[in-house]
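A single protein chain has been omitted from the complex, and every remaining protein chain is retained in its original position.
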Amino acid sequence: MTGITVTSRGGRGARVRVGLRQKLPLLVALVLLWMMLWGSTTALTILTGIVVALIVTQAFYLPPVELSGRFNLFWFVAFVLRVLGEMIVASFQVALLAVGPRSRHRGALIKVDLHTRSDFILTGTALAVSIVPGSVVVEVDRANSVLYVHSLSVRSPAEVEAARHHVLSLERGLLRAWGSRDEWEAVRS
Amino acid sequence: MIEAETVASILPIAAAALLVLAAALTLAAAIGLWRFPDPLSRLHAATKPQILGLTLVVIAIALSAQSAAVLLMLVPVIVFQLLTAPISAHMVGRAGYRNGDFDPGSLEVDELAADVDAATATDLPGGAWHDERGT
Partner (left out) sequence: MTIAAVLWVVAGVIAFAAVLLVLARLIKGPTLIDRLIASDVMLTTLILVVGAEMVISGHTRTIPLMVVLAATAVLGSIAVARFVSRAGADASADPGGDHDRG
């Protein structure tokens, strides 16, 4: 199980070995999902879950996710709560915009140059941006870590900048929880 | 302490109220889908407020069944939606933008257009599809 080697990130990275330790988060998540689907937490469910998770990860191979090796649970929970809170507020804002009087709102496609060079942080930030209603990632430039974000309602250049800063602050929140030490230090100031 | 009987009589009403709220969010999404002027705006109105609606329905089911196991079985529903709704929104938005379905006039700022012009064209693998556009 430890003999798999892959090339990472479009030739930029070196070849890495995928150990059981790197696969562990995925395995745990799959076992948890299995338990949830059965709606039970018995030993038998956990055991069959482990078997199924091992079969699934062997049969359907995924490129390994390169984690930074640093994880702060507190800031991660804070990040998730923040995104969920924004999602709730923005859901109602978009709903009000839909039923309210026809206002002169126009969209904007904003280019956001992220600081990170990690696929994982890039994906996480894009996901967080897209979960919050009113903004969706239309295009991604993975090589340069650039997101092109469409914002639903923009009235002034200042709001364009605000939307850009919002995306960057989401990236900052994720870096604080899960980014590598170097990248977090870089955006900390 | 609230008495068990009071709880038993309030829970169905709370669950039903959550259903009304979820239905209202769905209606708002539908109104946005109908009223917004361009496809990209409709994409915003349509897909994502419904995740909140779905979460409310899931809470309503858990309230009415009053069972932790039921809630446990419903958590994947929300997680799947949270993970997949952004993906489909992105795919649809990207397809529409590349297709030119979005009226550039509806955008206040378009910082992607300039970069698209600057970028050298690279073909997608398997690009032998023939034109079957419905428009």
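As written, the chain order gives the labels A and B, with residue 1 at the start of each chain.
Just so we're on the same page, a residue touches a chain if its C-beta (ideal position, glycine included) is under 8 Å from a C-beta of that chain, and two chains touch if they have at least 3 such contacts.
This one's a predicted model, so the numbers in the text were calculated from it and none came from an experiment.
In the complete complex, the hidden chain is touched by one of A:Ala143, A:Ala162 or A:Ala186, namely A:Ala143. Across the entire complex, the residue among A:Leu37, A:Ile50 or A:Leu168 in touch with the chain not shown is A:Leu37.
Among B:Val7, B:Ala68 or B:Met91, only B:Met91 touches the chain left out of the display. In the full complex, chain B contacts the hidden chain through residues 12-13, 15-17, 19-20, 22-24, 26-27, 29-31, 33-34, 39, 42-43, 46-47, 50, 53-54, 57-58, 60-61, 64-65, 67, 70, 73-74, 76-78, 80-81, 84-85, 87-88, 91-92, 94-96, 98-101, 115-117, 119-124, 126-127, 129-135.
Here is the rule we go by: only the chains that are shown with their structure count from here on.
Taking each chain's centre as the average of its CA atoms, chain A and chain B sit 17 Å apart. Residues of chain A that touch chain B in their complex: 33, 35-41, 87-88, 91-92, 94-99, 102, 106-111, 126-127, 129-141, 148, 150, 152, 154, 157, 160. Interface residues of chain B, counted against chain A in their complex, comprise 24-25, 28-29, 31-32, 35-36, 38, 40-41, 43-45, 48-49, 51-52, 69-70, 72-73, 75-76, 82-83, 85-86, 89-90, 93-94, 97, 106-113, 115.
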